[in-house]
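Encoded as structure tokens, here's the structure I'll be asking about.
Yeah, one chain of the complex is gone here, protein chain that is, but the others are all in their spots.
Here the chain labels run A and B in written order, and each chain numbers its own residues starting at 1.
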Amino acid sequence: MDLEKMTALALAEKIKQHQISVVDGVKTVFDQIEKKEDRVHAYLDLYKKEAYTRAKQVEKGIADGTYTGPLAGVPIAVKDNICVQGKPATCASKILEGFEPQYQAEVIDRLEKAGMIIIGKTNMDEFAMGSTTETSAYGITRNPWNLEHVPGGSSGGSCAAVAAGEAYMALGSDTGGSIRQPSSFCGVTGLKPTYGTVSRYGLIAYASSLDQIGPVGKDVADCAALLQVIAGHDPKDSTSQKREDLNFMEALNGKITGMKFGVPKEYLAEGIDPEVKAAFMEVLKTLTELGAIVEFFSVKTMEYMIPAYYIIASAEASSNLERFDGVKYGYRAKEYEGLHDMYKRSRTEGFGEEVKRRIMLGSFVLSSGYYDAYYLKALRTKALIMQEFNQAFEKYDVLLAPAAPYTAPKIGESLKDPLAMYLGDIYTVAVNLCGLPGISVPCGKDHTGLPIGVQMIGDCFMEKKILRAAHAYEQARGDFGTPEEGGARA
Amino acid sequence: MAKIIDDETMENVCILAKLSLSGQEREKAKADMQKMLDYVEKLDELDTSGVVPLSHIFGNANVFREDVVTNGDESVAMLKNAPKAKDGQYQVPKTIG
Partner (left out) sequence: MKQYETVIGLEVHVELATRTKIFCGCSTAFGGAPNTHTCPVCTGMPGSLPVLNKKVVEFALKAGLATNCSINQYCKFDRKNYFYPDNPQNYQISQLYLPICHDGWVEIQTSAGKKKIRIHEMHMEEDAGKLIHDEWEDCSLVDYNRSGVPLIEIVSEPDMRSAEEVIAYLEKLRCTMQYLGVSDCKLQEGSMRADVNLSIRQVGSDTFGTRTEMKNLNSFKAIARAIEGERERQIELLEMGRPVVQETRRWDDNKESSHAMRSKEDAKDYRYFPDPDLPPIHISDQWIQDTKAQLPEFREEKQQRYQKEYGLPAYDAEILTESRHLADLFEETATLSGNPKKTANWFMGEVLRLVKEKGMEPEKVHFGAKHLADLLDMVEKKQVSAQNAKRVFEKVFDQDIDPVVYIEEKGLKIVEDTGLLKSTVTRILDENPEPLAQLLEGKDKVMGYFVGLIMKELKGKANPAGVREALADEISKRK
């Protein structure tokens, strides 16, 4: 088997058995990057030299027993809103031009302790605001399955890199679907953990109450393994949860007989592409064949999810992004007259259109006279949405939904109508509002060969259930293929 | 009927958000915000009377650290990224006392 097609766990196993070296893995990745990156543009920064140096260290570390984990020696890509000490962190924004954090995200420490090798930073929508990776200030990323199409977003770079074989696995972040939706568009597997499972320390915040870092991988087992590496309590993040059982790989035992799946029927009523719907219905069939129980139920709050999400996310973003002001780091306008002009010019020149749009919306909904009508109303709506999900989890182990209503749009189509783009997040945002874990697994392709993903949602702290379900489904589905084999027409 | 976003509101939002938009850019932002507010007006249909606004999803409280000094002098690292610095301080345009 070609090295680049291997999963991360398989690569690590071969390394452990001395069949290949850590350097071989790193070389495979950089060879793929060499071949494809010109067209895909998944990365904003590559650490080639450091990766080889580190590979040799890890090689030794594996030999002397320092690194014993299941992903030791695996090269990994990191979304560019996660801080790596001494390396630029741009959030794909001009406003962070030149910024090099002198501290490091907790997840990066954990990757290093697991003997993983960071190969570079991936492209994203600016400050994770967007669903296509087109709002990046440093150029778009293309979908490896069809270069005319977007990879989704905001973790489009991470998902495209994994899909193209330019990385074995990657870290993304998910605030309203930013891991699950691009995973679906790129035919890879991505998981958004329960809020508080992975430390947010060192993740440059978009919306603090919704953000979670999560794994993107070639299959469910890789995601489980990577989640196991990055999950765990961190005293530096006050919202970090103390969870006992973090052995996620244990969940991959395949049996889902009798497991109860709920499908919100409103999710399939309108606005969904027929091909996506058909692929989704196939999943229900497969699960039933595996002995699971699949039922439809009603979610009455569906149409309020996106309004509540955009109010809350924009409000938090408007506050989180106030710190980018040209004083302590990043971009400062070249010319200005006085303090406030310096603020305004730096921010107006430094932020892109979509980010400004959300900052303005967020500032407005928090402003005097509108706070109750918009922001508090959204928090009350969130409470009702959560109530509905809690009720659903009294009946079901796992909820099923498409990851997105359609397959990857063509480049240049989405940003024309921001509201229409926001509506595309319909299946993903509630998971963030309620802090739930969700995984997106490839489940089919449309007639042009673009991937379709199915989303499995668990109750809080029930990652093991969705991993088990997703793994069982994946086994039944069989090999999904790669862009090269699967109809990429680039 | 949703709030109508007029020029005055846009001006106020720009002051709050420290952004300066002009001409076409401002008109587009105004139209976008109007469209979004018209859309989120949907929430008014939902009866939320008696519902407590939910800011934190988990009930856990009292996440504390002990009052122990753990940080040393990190001024060099902190100032490394400053667009303008002087005498170990961040330099900004003159503020009015």
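As a working rule, a residue touches a chain if its C-beta (ideal position, glycine included) is under 8 Å from a C-beta of that chain, and two chains touch if they have at least 3 such contacts.
In this text, all values refer to a predicted model and were calculated from it rather than measured experimentally.
Residue-wise, the contact with the chain that is not shown comes from A:Ala205, picked out of A:Leu9, A:Ala205, A:Ala308 or A:Ile385.
From the set A:Asp325, A:Asp425 or A:Glu474, the residue in touch with the chain omitted from the display is A:Asp325, counting the whole complex. Which of A:Leu246, A:Leu284, A:Leu339 or A:Ala476 touches the hidden chain is settled by the complete complex: it is A:Leu339.
Only one residue in the set A:Glu316, A:Asp425 or A:Asp446 touches the chain that does not appear here, and it is A:Glu316. Annotation for chain A: contacts to the undisplayed chain at residues 82-83, 89, 91, 96, 99, 101-103, 105, 200-205, 207-209, 235-239, 315-316, 318-319, 322-325, 327-329, 339-340, 343, 363, 366-368, 371, 375.
If you put the missing chain back, the residues of chain B touching it would be 12, 15-16, 18, 55-56, 58, 60-71, 73-75, 78-79, 86-97.
Methods note: only the chains that are shown with their structure count from here on.
Chain A and chain B have Cα centroids separated by 23 Å. Chain B contributes residues 3, 5, 9, 12-14, 16-21, 29, 32-33, 35-37, 39-40, 42-44, 46, 48, 51-58, 60, 63, 65, 74, 77-78, 80-84, 90, 92-95 to its touches with chain A in the complex. On the side of chain A, the complex with chain B involves touching residues 98-103, 195-196, 209, 235, 238-239, 241, 301, 303-304, 307-308, 310-311, 318, 322, 325-332, 336-345, 347-348, 351, 356-357, 359-361, 363-364, 367, 370, 374, 376-384, 386, 418-419, 422, 434-435, 460.
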